[in-house]
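Missing here: one protein chain of the complex. Every other protein chain is in place.
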Amino acid sequence: MSMRAPVANLPIHFDDVSFAVHGVTILDRINFAFVPGAPSVVIGPNGAGKTTLLRLAMGLIQPTSGRATWGGRTDAPLSRRAIVFQRPVMLRRSVAANLRYALEAAGVSRADHDARLGELLALVGLAELGDRPARKLSGGEQQRLALARALAKDPQVLFLDEPTASLDPAATKAVEDLVRDVAARGIKVVMSTHDLGEARRLAGDVVLMHRGRIVEASDAAAFFNNPITDGARRFVAGELLI
Amino acid sequence: MLTRRPVMMFAALTVVATSAAFAQDKSIAVASTTSTQDSGLFGQILPAFKKKSGIDVRVISQGTGQALDTGRRGDADVVFVHAKPQEQKFVADGFGVRRYPVMYNDFILVGPKSNTGGFNGTNDIVAALKTIKDKGVTFISRGDKSGTHAAELALWKGAGIDIAKDRGPWYKEIGQGMGAALNTASASGGYVLTDRGTWLSFKNRGDLVIAVEGDNRLFNQYGVMLVNPEKHKHVKKELGQAFIDWLISPEGQRAIADYRIGGQQLFFPNANSPGAQRRAAPAAHAAIP
Partner (left out) sequence: MPENMSALQLVLTGDPALFAIVRLSLVVSLSAVLLAALIGLPFGAWLALSRFRGREGVIVVLNALMGLPPVVVGLCVFLMLSRSGPLGSWGILFTPQAMIIAQTILIAPIIAALTRQTIEDLWLEYRDELEAMNVGTFGRVATLLWDGRFSLLTALLAGFGRAAAEVGAVIIVGGNIDGFTRTMTTAIALETSKGDLPLAIGLGMILIVIVIAINAAAWSTRRFGERMAG
């Protein structure tokens, strides 16, 4: 994986984006652009619309109204962005085969597979488990393998949907360390969480969502030390947003 | 990764299947009747022919009507059946080259030991059929356009009964082979016309016994014909004719005569007897108990 200068301008833009399913509004007129730099953390209670926001940004779904664009296009290929889902699906094969599959899908030439495989397994700390069936891994290991699969694309932006939601503290730490490593390599990380502590530990900037809207978006220091909106103040203070 | 292994396994299996099919290239298909098959005659005579000629005979056993149809479609090289008028028509229509008489056996009427018809042990088939109709005794008909079915219909006609009109609930057409008809008769206590060969080798008799036998009108002649190569180019005429020639040769005729079940001879070769072209050879039946 090459080191890259931090992304100067992120190609993701939301113009008046709404998303509804069966008439229920999930996202409500979002106008937003992610900023480059350290990880952006999308935070908010369950049901705030975090996952939907990431899926729109990833290009997996299209808005009901408005435009979600990558590099100005609504139909841009998914080749420069990758995602790790909250519950990643392990293919029914070995750890190494999962990763080879992702390399193949990313269009990496076969000749480079072995080298990239070793590199990625080492990065996510699964070098010893290459032959293990992926479905036999623990939750944290599965999350790290999914991260390695996503990195196989060598993405410009990496989306992580609540990557530590169901992990114990040790596994959480391993994933968070990995997120820092990835960010340090110049890949823009956009992750969601409902854990305020995790946001404090990782965020370069914070996007607070509530009921399908962005309540406040600012850099992490400003968000935690000097929240502007009433909602952000209450959230940072540890109150429940309902 | 997904497709390669099954494809190879399939290829291997296909090779097995096709090699089984083509290993014996010297083979002919013979469309014949269930009575010859079910009686076990072929099991007796075909190995002898194979040993002599090296030709593998594949017998498809059907009703006579269906067997003639198989010949008509060109799906067999030789037809070996027992319904003389239909066979003559087959040759006259140009589907068969020539009809050779081969052997005969006889039909018998079998029915329940309890003698529901009251004619068990007699030898007048016409009287028996009239009684069946008058009393409404259960009667099982093949109803499958087989040679036996054709013989049964001819016998009704001979008894002055128009079965299409006079039939009642006592007359049950099952549309199946000889064995199935015997199974049905055995299970329902009915009478049924059968060839003696099938009867002798039939194992599920239950209460069935021979009711009527020895009538001249129960004579059952078998004929064999080569399917006309002019109609169907692929017919193996040399191999097929070789089989026919062997059947009517002294050696083939002896093999037929030698086939016995429980000491009883089932088929009586008569390829070279002038009587084969006529009806009945009553004296021969004396030999059949």
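The first chain written gets the first letter, and so on, giving A and B; residue counts start at 1 in each chain.
Basically, a residue touches a chain if its C-beta (ideal position, glycine included) is under 8 Å from a C-beta of that chain, and two chains touch if they have at least 3 such contacts.
Bear in mind that the values here come from a model prediction, so they are computed numbers and not experimental data.
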Hey, which of A:93, A:113 or A:213 is the one touching the hidden chain? A:93
Touch with the missing chain holds, among A:58, A:96, A:124 or A:160, for A:58
Can you list where chain A touches the absent chain? 58, 60, 77-79, 82-83, 85, 88-94, 101-102, 105-106, 133-136, 149-150, 153
Contact footprint on chain B, counting only the chain that is left out: 1-3, 6-7, 9-10, 13-14, 16-18, 20-21, 29, 34, 37-38, 40, 42-43, 56, 58-61, 72-75, 176-180, 182-183, 186, 198, 201-205, 232, 234
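Here is the rule we go by: only the chains that are shown with their structure count from here on.
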Intercentroid distance (Cα basis), chain B paired with chain A, Å: 80
